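A single protein chain has been omitted; all remaining protein chains appear in their positions.
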Amino acid sequence: MPKLKRKKIDIKKVKMGKNVTIYSPSNIYECEIGDNSFIGPFVEIQKGVKIGKNCKVQSHTFICELVKIKNNVFVGHGVMFINDKFRNYGPSNRNKKLWSKTEVGNQVSIGSNSTILPVKICDNVVIGAGSVVTKDINTKGVYAGNPAKKIK
Amino acid sequence: MPKLKRKKIDIKKVKMGKNVTIYSPSNIYECEIGDNSFIGPFVEIQKGVKIGKNCKVQSHTFICELVKIKNNVFVGHGVMFINDKFRNYGPSNRNKKLWSKTEVGNQVSIGSNSTILPVKICDNVVIGAGSVVTKDINTKGVYAGNPAKKIK
Partner (left out) sequence: MPKLKRKKIDIKKVKMGKNVTIYSPSNIYECEIGDNSFIGPFVEIQKGVKIGKNCKVQSHTFICELVKIKNNVFVGHGVMFINDKFRNYGPSNRNKKLWSKTEVGNQVSIGSNSTILPVKICDNVVIGAGSVVTKDINTKGVYAGNPAKKIK
């Protein structure tokens, strides 16, 4: 039988601020995490991601390339970020010209099991648990649903 | 560069009944799990949680503090429980007065990828996969959708 290529997760080449806590097992590489931020277990954070100060990223969450998160942001459990919108009706297969970026403002709270398409989210936004955010959010408030809409 | 605080998951201080099975890796601590219950891999169960007899908690699921689950309950894969409703438009930052509790009755089955806000769910309820349960469920039946509604 052909030989399996095994790869292992790791926490490596992370540019860290002071007092950063990370649970293992997690797969976190070539990204930045600011002062006092906390990362739970079973998390993957890909290269180039920037996470600000005083943030919490809870268990089972995936943060892909091209995501920037400002300060005092809470990312719940099982939240999935996305950079590939399948623009050509399928995965872009590492053609990064087809990827899109996500920016999450300050004091944003993202409920567990939410899905975040590549969007801009302004400061002071709450995303309800289980939401699917498909469009930019430019006004502070509470958003929920699939697709997420302003509810408060 | 500042030093990373690394923490590791563990299965510890669990008050167990007879014939309990737990897969590793999982992060399960200071909780109770009843006779004949099964916990899959990549699961986190926080302190104070009570899980009854003959329950199954499947892979990738997160059960937070303040959740009580009775007997013969099935919790699917990737189910996220929540205790913090962001009442003050953001995380309560360990101020547990702002948290809310969840009670799951006997013979409840929760489909995979569901999200369970802090609610009471009565006995003999089925929650369809991918549901977001935002309100108490007081009548037996089948519930599904985002937000979950009675469908049968």
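We call the chains A and B, going by the order they appear; numbering starts again at 1 in every chain.
Keep this in mind: a contact is a pair of C-beta atoms (placed from the backbone, for glycine too) under 8 Å apart; a residue touches a chain by one contact, two chains touch by 3 or more.
Given the structure is predicted, the values throughout are model-derived calculations rather than measurements.
Chemist: Among A:5, A:97 or A:152, which one touches the chain that has been omitted from the display?
Modeler: Going through A:5, A:97 or A:152 one by one, A:5 is the residue touching the chain not shown.
Chemist: Across the whole complex, list the residues on chain A that are touched by the chain not included here.
Modeler: Counting over the whole complex, chain A touches the hidden chain at residues 1-2, 4-9, 25, 27, 42, 44, 60, 62, 78, 80, 82, 86, 89-91, 113-115, 117, 132, 146-147.
Chemist: What chain B residues would touch the chain not displayed?
Modeler: 11, 14-25, 40-42, 56, 58-60, 74, 76-78, 107, 109, 111-113, 124, 126, 129-130, 142, 145-146
Note that only the chains that are shown with their structure count from here on.
Chemist: If you average the CA atoms of chain A and of chain B, how far apart do the two points sit, in angstrom?
Modeler: 23
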